[in-house]
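Heads up, the thing below is written out as structure tokens.
A single protein chain has been omitted from the complex, and every remaining protein chain is retained in its original position.
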Amino acid sequence: MQLYDIPVRTMNQPYIQMKNVCFSYNTEDGRPTNQVLKNITLTINRGEFVAVLGHNGSGKSTLAKLLNLILLPDSGSIIIDGKEVTSPDLSDDEVYETRRHVGMVFQNPDNQLVATVVEEDVAFGPENLGIPPAEIRARVDKALELVGMSEYRRHSPSRLSGGQKQRIAIAGIIAMLPDCIVFDEPTAMLDPSGRAEVMNIIRMLNRDRGITVLHITHNMNEAITADRVIVINDGELCMDDTPRRVFSQVAKLHSIGLDVPQVTELLYELGLCGVELPVDVLTYEECADLLIRKIEEKK
Amino acid sequence: MNQENSNSAGTVELRGVSYIYGRGTPFEKKAIDNINLTFEPGCITGLIGHTGSGKSTLVQLLNGLLKPDEGRILVDGVDIWDEPKKQNKLRFKVGLVFQYPEYQLFEETVRRDIAYGPSNMKLSGEEIERRVVESAKFCGLDEELLDKSPFELSGGQRRRAAIAGVIAMEPRVLILDEPTAGLDPMGREDILGGMRSYQRARNSTVIIVSHSMEDMARYSDRIVVMKNGRVEASGGRTEVFSRSDMLIGAGLDVPQITRLWEILKGRGIELPDDVFTVERACEVLLDLLRTDLQTVKGR
Partner (left out) sequence: MLKDITLGQYFPGNSPLHRADPRMKLILTLVEITAVFLCKNMYSFILLIAFTAALVIMSRIPPRMVFRGLKPIIFIIAFTAIINIFWTKGDNLLFEFGFIKVYFEGVMFAVFMIIRIVCLLAGTSVVLTYTTSPIAITDGLEQLLAPLKKIKLPVHEFSMMMTIALRFIPTLIEETDRIMSAQKARGADFTSGSLIDRAKALVPVLIPLFVSAFRRADELAVAMECRCYRGGDGRTRMNVLRYSALDFVLLAVFALFCAAVLLINRFAPGFSL
């Protein structure tokens, strides 16, 4: 059983489609109060790496939980891999099948790990799916190898660092062979080295293994390398474009409480003072090039 | 600064301090190794270092939660371990806010929780009330939130309530261990801005432990860099951040702007060293481009 040996990158083939999805947590007499998501319409294609940005409380985590049916929308429809998952007569089996295809990794590394031994935790998912023991073994070994934690297979999870725990959590999802993984702020509670570990794995899974990635974060550095950036503000989708085009809208992002990379910010500030420079710049090199050219011009 | 002020200004001094974890067990480790350090009073000192460099241990030594194995710790010239029975009094002088402090809230209302510290100090009811209101204001907590249960508040509000609970003890020295962990950009600015206002208003000594170079570049006056249990560097913000090699060698990153700066300098552009924030970079570049320095339009 080969685990993701053949990257599947078929862009523009929709994998997830959300149409006019609305959600609220509270209902009084059946009417929704406190709408958390308002009329969300978006498409995620197979093999894409989509970053979802938003301030705390913007509804981005809720969006994630709708995709694997932990929550159900009040209205609107969600189609995953051609299947309408919001239909009222979806059977339990179909719900679990969706969850197998769309895995989810959460923010708190501790509260995802169930077993007292690393390899048994990674095996948890496949065990739930009723996979034969020999195959579970193969999947667990491969998953641990992919996340670089093979030598910790017999260790106790509680002794690991935050970054290592998250890697185990990711391995546990990979072992279920999902098509898509939703990462709900996976690095928010990690230190810089843990963050780097986890981001490397996420990127590798998308780039080398063709897994569709939905990465929810408020850290724009993690969104820079995405294929697309979606910005959610107060429950509404307010931007959906490439990172370059999203981050160049500096004023708008600031107004909704988000950051942009410092190079982008710098060029924007210079622009406010009358220096004409393109703002859709994300890397140090590009920025340096532009500035140097401008400096040379003035000489 | 007159003599009286500087004496009671909250000077914290470490002389030859060492601390060993797990003495006598196979896991014995010298977390802090012969540190000699003075935290300047009346300013914000950023304490930075790689994970495991000893920052958290240092911070717990400062308020007496841990006892040094070697050396002395002096607050305002007095060894904090001179009178072990008075440990509690010390806690009121050196306030410590842990990471994710919102997890320590327990009272029925926010007001009572903030009052917990002051009431342990055996203050009068009026005094406690005054402090509660004032510290809530410093932390940006609306008065109407004071009578709610802490568990009804949002994550960001709970964090502010927790910080207010420590500020209400009016400590001479305030230590915050990663106060912005897990917060979005707006939340980070609110908290750090609030701490700066607090420090300026009270002229107290504030020590912030952080992993974010950008935050430290913006909000601290002085920096202490820790590496492997020792002090690698200590000095003014400019002095420390201009030493990129030292920072990288200590397992740290440099502020994004500094990376850009290094590239520009590497390409032969003559630039001053004291640039770690976007604002300053903007100033310098505008100068360089010989543009009239228009006032940067407010956001």
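Just so it is clear, A and B label the chains in written order, and each chain counts residues from 1 on its own.
Convention: contacts are C-beta pairs under 8 Å (C-beta built on N, C-alpha and C of every residue); 3 or more make two chains touch, one makes a residue touch a chain.
For clarity, every value in this text was computed on a predicted model and none was experimentally measured.
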Which of these touches the unseen chain: A:Asn12, A:Ser91 or A:Ser158? A:Ser158
Who touches the missing chain here, B:Leu65, B:Val133 or B:Leu271? B:Leu65
In the complete assembly, which of A:Ile16, A:Ile136 or A:Ala223 touches the absent chain? A:Ile136
Looking at A:Thr41, A:Thr116 or A:Ser255, which residue reaches the missing chain? A:Thr116
What does the interface between chain B and the hidden chain look like in terms of residue numbers? 60, 63, 65, 88, 91-92, 95-98, 101, 103-106, 116-117, 120-121, 151, 165-166, 169
Since one chain isn't shown, list which residues of chain A touch it in the complete complex. 65, 68, 70, 92, 96, 99-100, 103-104, 106, 108, 110-117, 119-120, 123-133, 136-137, 140, 156-159, 172-173, 176
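FYI, only the chains that are shown with their structure count from here on.
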Whole-Å separation of chain centres (CA-atom averages), chain A against chain B: 31
Hey, which residues of chain B end up touching chain A in the complex? 50-51, 154-156, 181-187, 211, 214, 251, 253, 255-257, 259-260, 263-264, 267, 269, 278-279, 281-282, 285-286, 288-294, 296-297, 299
Applying the document's contact rule, which stretches of chain A touch chain B when the two form their complex? 55-57, 161, 188-189, 191-194, 218, 251, 254-255, 257-259, 261-263, 265-266, 269-270, 272-275, 284-285, 287-288, 291-292, 294-295, 298
